[in-house]
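This is the structure, below, for whatever I ask next.
Shown here: the complex without one of its protein chains, the others still in place.
Let's turn to chain A:
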Amino acid sequence: QVVWDTLGNRQFCSYKITTKTQNFCRNEYNLTGLCNRSSCPLANSQYATIREEKGRCYLYMKTIERAAFPRRLWERVLLNKNYEKALEEIDENLIYWPRFIRHKCKQRFTKITQYLIRIRKLTLKRQRKLVPLRRKIERREKRREEKALVAAQLDNAIEKELLERLKQDTYGDIYNFPIHAFDKALQQQDAESESESDAEKEEDDDEDMDKREFVEADDSDLSDFEDMDKLETSSEEEQEVEEEVEKKASRSKSKGKTPLKGPARRKRPYIEIEYEKETEPATKTKAA
């Protein structure tokens, strides 16, 4: 009583923490966490708590008789691992004790066992490992990335690569661009019928079939592998399929940037074929 009047409520208690709405008690032997007359371990001469160490729960008790011996003040009882048996042990130890303390002890014990179970369950699952970032390093990496991006000049690099592949004929005959020889040949063929040019196209298709391969170009040149791939034999079925594909593609070369779907594609060429027969150079300027 005296302790509470002096220490607890009025003067300074080093375990007391005040917040806007409530007072907390930081004492490790406190049963609830609050700073009350009934749950202050300093103010009550008969007190009990549950504490757990390394996964085992202990019941700590303090009685008046031992108030003079601080070293032997708190008596410790190991509780059973079994939940129900432990509750019975608490009851039997705190048998003539005030209801409040008994009740609160059991509540606290329940809470503790629950969180111990949770810990055990979580450790079995995968844990998220938090790796701390280092600000300086993060900033450095970000800056270096920006500079690398600028130095890379991605668009130019990609365009160059694509043009090179075009030159090396990896696309076969899809794109009919007027290379000078081709130009002259075309001017000669302009007067001739279209069936002959179709026959030429087909021949070209057969020749270029072998050059189609998977393109993977490093600057360090997997050229060896490109050669290996070029030697693969192409089946007849592939040729037929690719012929059709190429014809479709060559018809649709002067399209815009958005590729249309299959049936829609076929509509346009019906119109364009007429142009091709009459004025071939005209379509080429369109494509260019």
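As a convention for this text, a contact is a pair of C-beta atoms (placed from the backbone, for glycine too) under 8 Å apart; a residue touches a chain by one contact, two chains touch by 3 or more; residues count from 1.
Keep this in mind: contacts and distances are computed from a predicted model.
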What name does the UniProt record list for the absent chain among "WD repeat-containing protein 41", "GPI-anchor transamidase", "Ribosome production factor 1" or "DNA helicase"? "Ribosome production factor 1"
Absent-chain contact - pick from A:17, A:117 or A:158: A:158
Touching the hidden chain in the full complex, which residues of chain A are there? Just list them. 125-126, 128, 137, 141-142, 144-145, 147-149, 151-152, 154-155, 157-159, 161-163, 166, 171-172, 174-175, 177-179, 214-225, 245, 248-249, 257-259, 287-288
